[in-house]
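Of the protein chains in this complex, all but one are displayed in their positions.
Chains here go by letter, A and B, matching the order in which they are written, and residues are numbered from 1 within each.
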Amino acid sequence: MRRLRTWMLLAPGTLWLAAFFVVPMLLMLGASVLQRGEYGGVAPGFTLQHYRRFLDPLYLHVLARTILWAAAATVACLMLGYPVAWVIARSRRHRNLLLLLIVLPFWTSFLVRTFAMIFLLRDTGLVNSLLLSTGLRHEPLTLLYTPFAVLLGLVYGLLPFMVLPIYASLEKLDPSLLEASEALGARPTAQFFTVTLPLSLPGVIAGSLLVFVPALGSYVTSDLLGGAKQVMLGNLVQSQFTTARNWPFGSAASFALMLLTLVAVVLSLRLRERDAPRELAR
Amino acid sequence: MPIAEFIQVSKSFGPVKAVNQVSFAIEQGEFFSLLGPSGCGKTTTLRLLAGFEEPDPGGEIRIGGEPMGGKPPYERRLGMVFQSYALFPHLSVERNVAYGLERHRVAKSAIPPRVERALELVRLAPAEFARRRPAELSGGQRQRVALARALVLEPELLLLDEPLGAIDLQLRKAMQLELKQLNRALGITFVYVTHDQDEALTMSDRIAVMEQGRVAQLGTPAEIYESPRTAFVAGFIGDSNLLEGAGGRRVAVRPERIQLLPSGAQPSGGASLRGRVEELSYLGDRIRVLVLLADGSRVTALLHNEGQLTRPIPWARGDEVQLFWRPEDARPLEQS
Partner (left out) sequence: MKRRPAGWVLTLAGLVYLLLHLPVLVLVVFSFNASKYSVSWAGFTFDWYRRLAERTDLLRGLQASLLVGSVSTLIATVFATLLAVALARRRFAGRRALENLLYLPIVTPEIVAGISLLVLFVLLKIPLGLGSITIAHIAFNIGFVAVVVRARLEGMDQSLEEAALVLGADEFTAFRTVTVPLLWPGILAGALLAFTMSFDDYVITSLVAGTGSSTLPIVVYSMVRRNVEPSVNAISTLILISTSLLIWLANRLMRERPLAAMRG
C-alpha cells in the first residue's frame, strides 16, 4: 500500500538489532573458536580448546552451580509465589493493591534492592545486630557472601516474575469449574491437585521460565551477595574479559550461557505448546 | 453501466482461497447483499471492493467503470460501515463525522453544517450528541454515528459489513427498515454483507449467496428463495426438503409447499410419498410436522395454524399420511 511502506516501518529497528545484537553475537561465537591474543583480544587460528576447558572440574563446577542455583531459585519462587498468586486471585476488595505491591519492585532499581539485601545480611547488618542484641548469638552469623545470600537475592529479585503469570492463569480460571468439582465430591486438596493446579500450569511454566532464565544469567546478585567465592557463569564471563583478559574463553563461556538460556526457553515453549490445546478446547 | 464489477476475482491467503473466481456486477442504486455462512468469503469480497486487499493477479475490480488495480482505499471514495462500527474513541461524535471531510480538504466553514445534516439524516439530534464520545453512546447510537460518518461524504457506494450484528433483535428490525429507506431516498448503492438470511431477504434488491469463496447463486430474494439452484442455497436460505425427483434428480421442496393427505388418498397432478408422522411441533403461526418415510429419511411439512383449540389439524403422532406437492414446487438442484 501507499506511502507508509512496510520496509520503512521495519528498516530502522531491524537494522539496529542486526548491527548491534546479531552481528556482535556472531562475532562472539567466532571469537570463541580462535586463539587467545597476547594482550586480550584474539589471534587467528581455529581451536575448540576453550570449550574443552569446561571439562576442567573448576569450570564444570561453575557450570553446575549456575544451573543448580537457577533451578533452586525457580523452585523457591514457585513455592512462595504460588500461594501469593492464589491469595491475590481470591481476594476481591484488595486485589489491585496486592497486585501493585507485587509490581512495585519491578520499578525499583535492581541495584538498590540488592544493596538493601546487603544492608540486612552483612556482619554489621540489621539481622546480625538483632541477633546479637537479643542475645541469640554472641558473634555475628556469616550471611553475606554465602550461597544462601545469593539464593535469597535471586528469590527476592525475581519473585514478581513468578507471581504475575500464575495470577493471570488463576484469574482466568472459571469459578464454575471449581464448583463443578465440588459438586462431584472433590475435597479442597483433591480439588487443588485435579483442577486448579493443572489449569494454572501455563502460568507456572511461564513464571518458571521468567525466573530461571534471568537467574541463569545473573551477574549482579552473585557478584554483590556471593562475593569472589560463589562465582556463577555470568561472573566467569566478566572476569575473563576484564581481569583474565582471555577473550576466547570468555566468549565460549558466554556462548555456553546463551545456549543454556535458549534450551530453557525452547523447552518451556514446548511444554506450553503441549498444554495449549487443553486451554483452547472449550 | 454497473457501479461496481468483479471480473474473475480471486484472493488467496497462503494456501487458502478465500475468494475463488468471482464475477458479478452491482447496479447503480440497488441494495445488494453478500450472504453466506462465516468463512464463505463474503467479508473478503467486501474488503477487496474497499481496497484493503488486492485481488490475485488475473482478476479485476471496477468501480464506476474504472479499474481499481493498485488503488488504495482512500482514493476510492467509498463509504463503509464496519461490524465494530470503528468509531474513533478519541474523537467526539462530530469530529468522527468530520474526519472524512477534513481528509478531503473540505473548507473549514463548510464542515459543521454538513456534519449537522449527516447527523440529522440518521436521526441523531446534533445538539444532544455532537459533543459526546463514542463510549458515551448506546449500541444503536454508535451505529447511527458510523452511518453518518460514511454518508457525510456522499459516496456513490456504501459498503456495510454486518452492521446490525451487534444490536438486539427489536432495534435490528427497525434499523433494517431505516437502512432500506436511506438506500431508496439517497439513491446510494448499498453493498451489504450479512450471514442472516432473513435480513438479506427483507432488505435486498438482489442477493449473492456465497459458499466457499464462490457465488453459489445470484438473484432477487424471490428467485433465491423459491428457486434455489443448489442444495447449499436451498438449505442455507430457509428450510428445504431434499428429495429424489423424477429421473433420479435431486429436488428441493419447501416445507410450506408440502400438503398432508390421509393415507390412501390419490391426489392428481403431483408427486406424493407415504410416511408416518413422527413429531409435531407447535410454532404459533405454523405447525411443523416431521414425517418419517419408509426409507428412513425425514420430511418436514409446515402447516398453517388455523387454531389448534378450534380447528385442530387432523394428524397425531404415529398416523400414516400421504405427502403431496405440486410439480412446480419441486426445484431441481444442480450438483454443487
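Just so it is clear, a residue touches a chain if its C-beta (ideal position, glycine included) is under 8 Å from a C-beta of that chain, and two chains touch if they have at least 3 such contacts.
The model shown is predicted, which means the values in this text are computed figures rather than measured ones.
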Give the residue, chosen from A:Val33, A:Val84 or A:Val231, that touches the chain omitted from the document. A:Val84
Under the stated touch rule, tell me which residues of chain A contact the chain that is not displayed. 1-4, 6, 8-10, 12-14, 16-17, 20-25, 27-28, 31, 41, 80-81, 83-84, 86-87, 89-90, 101-102, 104-105, 107-120, 124-126, 129, 133, 155-156, 159-160, 175, 178, 188, 213-214, 216-220, 224, 234, 237-238, 241, 247, 250-251, 254, 257-258, 261-262, 265
Touch list for chain B against the chain that is not drawn: 50-52, 72-74, 76-80, 82-84, 86-92, 95, 99-100, 103-104, 149-150, 153, 159
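Note that only the chains that are shown with their structure count from here on.
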If you average the CA atoms of chain A and of chain B, how far apart do the two points sit, in angstrom? 55
